[in-house]
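Selected chains only, in their assembly positions.
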Amino acid sequence: MHTDRIKALIRKIKNSSISMDEALSALKNLPYEDIDFAKVDHHRAVRSSIPEVIFAMNKTTEQTLSIARAMYSKGKRFLITKTGDEVYNKLDIKEASFNPRAGTIHCGQPARKKGFVLVVTAGTSDIAAAEEAKETLLFLGSRAEALYDVGVAGIHRVLHHKELLNSARAVIVAAGMEGALPSVVGGLTDRPVIAVPTSAGYGTSFGGLTALFAMLNSCVPGIAVVNIDNGFGAACLAHKINIQR
Amino acid sequence: MHTDRIKALIRKIKNSSISMDEALSALKNLPYEDIDFAKVDHHRAVRSSIPEVIFAMNKTTEQTLSIARAMYSKGKRFLITKTGDEVYNKLDIKEASFNPRAGTIHCGQPARKKGFVLVVTAGTSDIAAAEEAKETLLFLGSRAEALYDVGVAGIHRVLHHKELLNSARAVIVAAGMEGALPSVVGGLTDRPVIAVPTSAGYGTSFGGLTALFAMLNSCVPGIAVVNIDNGFGAACLAHKINIQR
Amino acid sequence: MHTDRIKALIRKIKNSSISMDEALSALKNLPYEDIDFAKVDHHRAVRSSIPEVIFAMNKTTEQTLSIARAMYSKGKRFLITKTGDEVYNKLDIKEASFNPRAGTIHCGQPARKKGFVLVVTAGTSDIAAAEEAKETLLFLGSRAEALYDVGVAGIHRVLHHKELLNSARAVIVAAGMEGALPSVVGGLTDRPVIAVPTSAGYGTSFGGLTALFAMLNSCVPGIAVVNIDNGFGAACLAHKINIQR
């Protein structure tokens, strides 16, 4: 529609139905929508790698459902994060599938991109964040492999998988408590490592803050850190790295 | 030397001077050094992309100098971070050059890699971290471009450079105070964005903590965050992304 | 009544039934109530712009209802904030209307003042604070306009509305997560900007603290900050600015 408005303006200039000054003014004040339309286009291009995702926390079940249905009717695909079976049970879309460990519901997945992202966890309590990352990666179009429960208390567990670490395009490491695993992984591979602190733990784990700060202070340089339990964000970053031209 | 030990073991097995059980035991207890030697090799391979760097904070001038000289004599190249002119003035290596804004001294730089990393700052106080990132990128072998002082108080400044943002392989954004620039940049580009909180500010800037937390909470998904003032770490991550096969 | 006491004192002075010294002493010790009566009067004058409001958090439903009824019977108008449908359902006052998004119940509204206050939000999770502000503005007698969901992840959304921003008497900006929107808005307008950090977010959003500190550290000078989720307080300040003579 914006295109139509611009075309109309061009026609008016062409047939001189507006003066130079009027044209100048019209162009300077060319509605932002038009410029933004380009931006939106570009934005949509961005979205083709990171499409719209529904963050269900702080939303009512009804709000979440109505957004999901709208997205489904438009493009047959969506991803809901931080959700539960209450939403899933009320969702009347057959193609949708629910991952209770991840707290995600997805529908429709693009073709897989070349490389794969490895998702690692220190313990079983970190699997929720890891699964959220995995579901997001799949939804975005990246392949994903999992390597769970290889925390530093038994260092040999991760040493086993050095080759797997080095064949990934990026490595996501989710860890709670002391958050040490990303440092160890980062010392074993030259792949970009993305650390996800998780809220697993109690007392001075401070809901994940201790793991977060440990990761930011890693003695291995160049580890990317995201917010606590933010498997989704880690996956978005890993996907951007994976699809790097 | 480890090789010699292993060879000797092989010879003993070959000429049956040890029994099957003895050989089995010897191999199971094969000194870690040997395995580790391989690990060291691999480690060195890692280092070819992120070579040894001297972090001068908490080191005396003498300690820093002696490490730099040792590295110079071995490989003619080194990078010193978080340093000052006191070290530089006493350093008797002609090829070394000092960047006072970055607080770095480098010597020897590899050939440049294909893409470039864009280093952006919100204000002039963030340039120290940005220059540290730039020097590190150059040292690691990545090309680097700078876009300084384009903070959100005058949003048009960064809007001007959307194309530059989108032609980089990765974008490092250094910002102190409210730390908002990475979110705005992340909304304008689909390149991986690495946010460096800086300690610029006073009062409730808490030496960079406010910027750090703001960046971790960005409404743009997939922003990588590193420690406060850690331009070096951001550069390591950006370089890994840039050289991605 | 205080007036009567003062009148009696005046009469005594007049007819010399008390000595100069007695009069002096009586006046110096003139009960505070009397002075305070004036203060109360003035206080009431203040209240004519910021009338009594019922803060329902920490109050039982019964307490809230009884205060609302008392205010209704006295002046036919009241505003309840941080409340819910439990209170509304038990409230037997027809004129009262409930805004569930704002968590407010109001009854009776004065004539609207000249200018309008613009209430902006970064995301949908910030609308509760914004609606509380809007309801409060209406109750106080200011006009209010809303501009929701224009966060910095898509910077073009707020750029569209520069003229709206500049035609308001004051702008309230509610944002959670990284709290960056007030800085961007403050860079686009010369109107007084009042920032409301909201508790939207998780992990290191710290229930709104990160947004709060980001706003206090805005690189745009002169942004007013209020407590987390305090749409009510922001509206009181905006109203005072709006009715400025």
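Each chain carries a letter (A, B and C) given by its place in the written order, and its residues are counted from 1.
Methods note: a contact is a pair of C-beta atoms (placed from the backbone, for glycine too) under 8 Å apart; a residue touches a chain by one contact, two chains touch by 3 or more.
The structure presented is a predicted model; accordingly, all values stated were derived computationally and were not measured.
Of the identical chains making up the complex in this file, 3 are positioned in the shown model, whereas the full set numbers 8.
Basically, only the chains that are shown with their structure count from here on.
Of all residue numbers that take part in the contact between chain A and chain C, under half occur on both sides, making this a different-residue interface. Computed from the mean C-alpha positions, the centre of chain A lies at a distance of 25 Å from the centre of chain B.
Centre-to-centre separation between chain B and chain C, using Cα means, comes to 50 Å. Per-chain CA centroids place chain A at a distance of 39 Å from chain C.
Those residues of chain B in touch with two or more other chains are numbered 216-217. Residue ranges of chain A in contact with chain C, taken from their complex: 32-33, 35-36, 39-40, 43, 57-59, 197, 199, 207-209, 212, 227-230. Taken together, the chain A residues at the contact with chain B in this complex read 45-46, 49-50, 53, 162, 169, 189-192, 194, 212, 216-217, 221-227, 232-237, 239-241, 244.
Of all the residues in chain C, the ones that touch chain B in their complex are 122-123, 151-155, 159, 177-180, 183-184, 186-188, 201, 203-206, 209-211, 213-220.
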